[in-house]
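Just one protein chain is left out here, and the rest sit where they should.
Letters A and B name the chains as they come in the text, with residue numbers starting at 1 for each one.
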Amino acid sequence: MNRLPELIFDISREGKVGYAISGTEFSDDLSAIDPDRRRDGLEDFPQLSEVEIVRHYTNLSQLNHSVDSGFYPLGSCTMKYNPKINEKIAGFEALSAHPYSPHELVQGNLEIIKTLEEWLVKITGMAGFTLTPAAGAHGEFTGMQVIRKHFDVIGQNRKIVLIPDSAHGTNPASAHFAGFETKEIPSNPDGILSLETVKEHLTPEVAALMMTNPNTLGVFEKNIIQIASVLHQNGSLLYMDGANMNAFMGIVKPGDLGVDVLHLNLHKTFSTPHGGGGPGSGPVGVAAHLVDYLPVPTVSRDKDRYYAQYFNKEGIGRVKNFYGNFLVMVRALVYLCALGKENLRKVAEDAVLNANYIRKGLEDVLDLPYKSRSLHEVVFSDKNLDVKTLDIAKRLLDFGIHPFTIYFPLIVHGAMMIEPTETESKETLDHFIATMKQVLKEAEANPGTLENAPYSTPVLRLDEVLAARKLQVRWQKGE
Amino acid sequence: MNIADFRFTKEHEWVGAEGDVAGIGISDYAQKELGDVVYVELPALGDRVSQGSACANIESVKAVSDIYAPVSGEVIEINEALEGKPELINQSPYHDGWICKIKMDNPAELDKLMDKAAYDEYLKGILED
Partner (left out) sequence: MRYFPLTDADREEMRKVIGIKDSRELFADLPQDKIYYSLADIPPALAEDELLGKFSALARANAYPDYLSFLGGGAYRHFIPEVVNQLSSRGEFVTPYTPYQPEVSQGSLQAMFEYQTMMTMLTGLDVSNASLYDGGTAAAEGALLVLRKAKKDRILVAGNLHPEYIEIIRTYIHNLDLHLETVDFSRETGAVNLDDLSGKLDDQTAGFIFQSPNFFGVVEEGQKIADILHGKKAYAVQVIAEAMSLAFLRSPGQNNVDVAVGEAQSFGLPLGFGGPYLGFMAAKEEFIRQMPGRIVGQTLDREGKRGYVLTLSTREQHIKREKATSNICSNEAWCALRAAMYLATLGRKGLLEVSRINHLNTAYFAREIGKNQKFAVRFPKNFYNEVVVQVKNVKIEDVLQKMQDKKILVGIPLKWFFPEYPDALLVNFTESHTKADIDRLLKALGELS
């Protein structure tokens, strides 16, 4: 019995109809367009009734694990609860204006953009923001372009960006797309960057260092202020990947630590939903001397009127159509307004408390490769285990728990990167710890159990090798 | 061609020479490290390669590895069987999983490479780390 619903192409039948949209053709004059530029039909395109569409997608949805259905401790993803009031407000029709509307008719929207920028300035201590990038990686690319621009303007051809070995893959990828060469530098035995290592690699060719803080081990890069200092003395800049901002939002400001450029992820720290892989939003904040280089459009306030500028000769150009992912910004702003001054700090305090509670609960049964203090996430390795990280992860699925991130960061063997976030209860954490212990005991008693897990999910372990060897990325008629 | 007569590179490619034609592939160690091979990008017939330059690449589910030409010359034959069955590299890395044949410019280049005994030593060293 196949538990996946049929494909819509197989449910489709000639004559089924799923829509009712008015729009009588009060004319059928097609003379304006040459017949040979027109399509002559849409063969094989599905036709379903509304009832079948509703059943199909409802059934599909029930095959997904989600934050709404259970624990989802993916490291560095910050799978926190996505508040429903955010969704309601983002659905307000009046906010959903055409992006080319005259400014005077969309003052509410421009105020939302500017207000969110101002919140982020307060939280990060940076001087100015652009909300245009659509995701964290997009923000990284934008930030690195700003850094290139800075050096172009002062006439220095610096080609190199230093990146720690614990960095997320988007860091070197983004730097590369901004025209830089990247050089990997090693973390020290505490899992962080040491000042000496940075100094060793500093040359006049170094444009910047891209640091994630806290890093992907969940550890605070405590040499950051000194590192920023030697970078600045060398004429280089410090980029901070702010994906892990959940660890210290409201506790410390990156701007106070010497950061010149950073990006944030609204779909992580700021509660906007992941949607199965986006849409996200990756605002970029910069120090005062870089504000002019931000991409267009920029939004400004003059007393209580708001304006947008589409042209900026000084800027890096444009990275995204229109204003960015506006309805994602709306969700983030609603969230911040809901937190307010009373709750802003609680986010990091509870997130870090939860991660450390898990660390304490599992450090007797799993190897902790770095003994440094954990902030919002903890990373274990599979050293001394007879079972693979992958198999542990797959067995967790049978318990209704989404696994942690596996095999990242690369500097930890068989890494298990666990980030609970602040929106999990103690009961959930206790259950997770107990389940992990149970799974590890199972592995000891009978390793085979894990190798074939999961057993109770809608599909069993999937053959990724077959998927890549016999590529099938679309339905074909007759299959 | 007998494996015992093969030469090996530090990047785990093998070369088996017959006259001035060299067949190349990757070693058993390499295919194990890569995991299940899903795709092979072969060089084109007539391509000129030089010793140490990338001439092909092999893709598994978790990585893509460049293959470096162990000798310089012209590609005169490619193993088209790999297009439909990339798993040949896992199943038979030294025989059916051959990648291409190169007409060598300078067979003396082979002397720079390790023989089987030296390669086995080299592997021992790696596995000990």
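In this section, contacts are C-beta pairs under 8 Å (C-beta built on N, C-alpha and C of every residue); 3 or more make two chains touch, one makes a residue touch a chain.
Because the structure is a prediction, the values reported are computed rather than measured.
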Among A:Pro189, A:Pro204 or A:Pro458, residue touching the chain not depicted: A:Pro458
Residue ranges of chain B at the interface with the undisplayed chain: 39, 41, 59-64
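Note that only the chains that are shown with their structure count from here on.
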Length of the line joining the C-alpha centres of chain A and chain B, rounded to whole Å: 39
Parts of chain B lying in touch with chain A, wherever the complex brings them together: 36, 38-39, 59, 61, 86-87
Chain B partner contacts - residues on chain A that touch it in the complex: 464-465, 468-469
